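A protein chain is absent from this complex, but the other protein chains hold their places.
The letters A and B name the chains in turn, as written, and every chain counts its residues from 1.
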Amino acid sequence: MSVTLDDVRHIASLARLGLSEPRAEALVAELNTILQHMDVLSEVDTSTVADESITSVSGAAPLRLDAGPPIPLARSREAMAPRMQDGFFLVPRLSTHEDLEASS
Amino acid sequence: MSAGSGAHSLSSSPRYEMVVGLEVHVHLDTATKIFCRCSTDFGAPPNANTCPVCLALPGALPVLNAHAVGLAIRAALALGCAVQRTSVFARKNYFYPDLPKGYQISQFDKPLALGGQVEIGTNADGWPIAIGVTRVHMEEDAGKSIHDRFAGASAVDLNRAGVPLVEIVSEPDMRTAAQADAYLRALKQILEYAGVSDVNMEEGSLRVDANVSARLMGETALGTKTEVKNMNSFSSVVRALDVEFARQCAILDAGGRIEQQTMLWDANSGQVRPARSKEGSHDYRYFPEPDLPPLVLSAEQIDQARRELPELPKARRERYAREFAGLTEYDIDVLTARPATGEYFEQVARASGDAKAAANWMMGEVLAALKVSDQEIENFGVQSSNVAALLVMVRDGALSHSAAKQVFASMVKTGEAPARIAERDGLLKVSDDSALLGWIDAVFVECPDEAKRFVGGERRLLGVLVGHVMKKSKGSADPKRVNQLLATRLET
Partner (left out) sequence: MSAPRDDPSSLAGLSAADLAAAVARGDRSATQVVEGSLQRARDAGAGRDGLNILLYEDADAASRDHGTSVGVAPGPLFGVPVVVKDNIATTAMPTSCGSRILEGYVSPYDATAIVRLREAGALVIAKSNMDEFAMGSSTENSAFGPTKNPLAPDRVPGGSSGGSAAAVAAGIVRVALGSETGGSVRQPAAFCGVVGVKPTYGRVSRYGLVAFASSLDHIGVFGRTVDDAALCLQTIAGFDPMDSTSRAEPVPDYRAGARSASKGNDFRGIVVGKPKEYFPDDLDSRIREKCDAALEHMKQRGAVIRDVSLPHTGLAIEVYYIIAPAEASANLARFDGVRYGLRIEGHGLRGMYEATRSAGFGAEVTRRILLGTYVLSAGYYDAYYRKAQQVRALIARDFSAVFDSGVDLLFTPTTPTTAFPLGAKSDPYEMYLSDIFTCTANLAGVPAMSLPIGRIDGLPVGGQLIARHFGEQGLFAAAYALELALGEDALR
């Protein structure tokens, strides 16, 4: 398997990373160099590993009571947020329904 | 691309069959969010119900709400699903301003529950029609983006971010929009009976997405489906399904191919249109959530949840048919539509000892009064014991039926006991001869002509005179005794 420039553009888009053209081209080589080393894994016999162990953390999730109080904030949301008005976080207006299907 | 709504209705495409599967998201009725201790209350100021966890501040971690798990198990059991001893949370990755972490914690390849079904009535042969439930899984809700409040900006409110949800995925078992409607109503009813949610579509506690495809009648393979979103009522689901089906039929009729895509329902235009996406298909890059070990449930926990499951609609319908003689199937359906309606009815029926009368009053006066005041029965000002008392008064002859209606109207206004209202307003049935004779004498004075003719033998005027007396008594006179007393005036 090897990564193409289109792959880099696609994953950069998924990850919302803006890349200049030269940087994208350089990354093709960088990622391929790294991924080349990963190919060794395909040779490993993992037939003895149960599918259940694919989760990365063992044990069982502890459960908490359905009760407050909420975790307090030592600083206001306004003090952290780049742009806030009337209690809302403001972001550039969505010109289309871009990604609307992604919600829920 | 637009869907010529109405141009190709269901009936004009008899060659094709609609195939529908539904994905329903339902809020679980918890006090706090699924992964943090913030309140789930609606109506707080924007972002007031947020904390490091649901704001996705650096370093914050999720901790699962036990009650959310309990309610999700209950929902799954109520839908006949097999609850899995081990289920796994996963990250569903996508960027959107109302998704603070940049991923939604959901369940993917190891969901909470598998394989249930919902009955939506019976077919022509009387066999139940069952819609399969593929899976039920837990996940967190996203926040809300508001696009029309600020110029040039979208506003993000994360109060809803992290509210617990179950997603209920059906099999593609529905063949008409009416079946989809019936499924949604049955599902809503079951979830309300199970007590997991207030299932209110207007407040967003229940949301529906539909997978729709069309295929030639008799074909068994599934056609290419589209996903229809943005429907905000059951009736819009029905309309959107018909419109999307018609759109697909038209394309197939013209020899075209259906493109797998997301369609958005526009209630104003009554049309569906493709959701625009710069990325084409989504790639959510699901992987197991490393901040949460698997959700592990013991067999005892699941059994206990099953034992504690409240009575569900089907069981209640069967019980009413057994316990309450004289109720029709229609009566039972109306009385069990919502769990609280049935509970109110049962209280009236038990306290009055007359199920049929209780059913008639419920379906007549009580539900009408609720409709007029746009109230739910939970908030009804008239206690069920007072309705029962009213029915007893009618049965015992203390109130006429028409007087009872007047008393009930006052009960709705004041919440007072019926005996007190009837007494104060003089509506108790009067069978005391001296009072009745007083009204008869008064009627004879006011209508001398009719009185004379009646006394003279014109018996057919009896009804008219009884009516006058009843009117004079404001309905409280016992008509039977009035009849008897008037008869004694006849000159034989």
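The rule is simple: a contact is a pair of C-beta atoms (placed from the backbone, for glycine too) under 8 Å apart; a residue touches a chain by one contact, two chains touch by 3 or more.
From a predicted model like this one, the values you see are computed outputs, not experimental measurements.
Asker: Looking at the full complex, which residue from B:Cys38, B:Val156, B:Ala180 or B:Ala359 touches the chain that isn't shown here?
Answerer: The missing chain is touched by B:Val156.
Asker: Which positions on subunit B touch the chain that was left off?
Answerer: Within subunit B, the residues that touch the unshown chain are 52, 55-64, 91, 93, 95, 97, 100-103, 154, 156, 278, 283, 285-287, 290-293.
Asker: Just the residue numbers, please: which parts of subunit A touch the chain that's not shown?
Answerer: Considering the whole complex, subunit A reaches the absent chain at 1, 3, 7-8, 10-12, 14-19, 27, 30-31, 33-35, 37-38, 40-42, 44, 46, 48-49, 53-54, 56-57, 59, 61-62, 64, 71-77, 79-83, 89, 91-95, 98.
Methods note: only the chains that are shown with their structure count from here on.
Asker: Would you kindly tell me how far, in whole Å, the mean C-alpha position of subunit B lies from that of subunit A?
Answerer: Whole-Å distance between the two chain centres: 39.
Asker: Give the list of subunit B residues in touch with subunit A in this complex.
Answerer: Per the touch definition, subunit B meets subunit A at residues 25, 30-32, 36-39, 45-53, 55, 63-69, 86, 88-89, 93-99, 104, 141-142, 145-147, 149-150, 152-158, 165, 207, 227, 229-230, 262, 264, 275-279, 282-283, 285, 288, 290-296.
Asker: Which part of subunit A faces subunit B closely enough to touch in the complex?
Answerer: 13-14, 16, 52, 54-73, 77, 83, 85-94, 96-104
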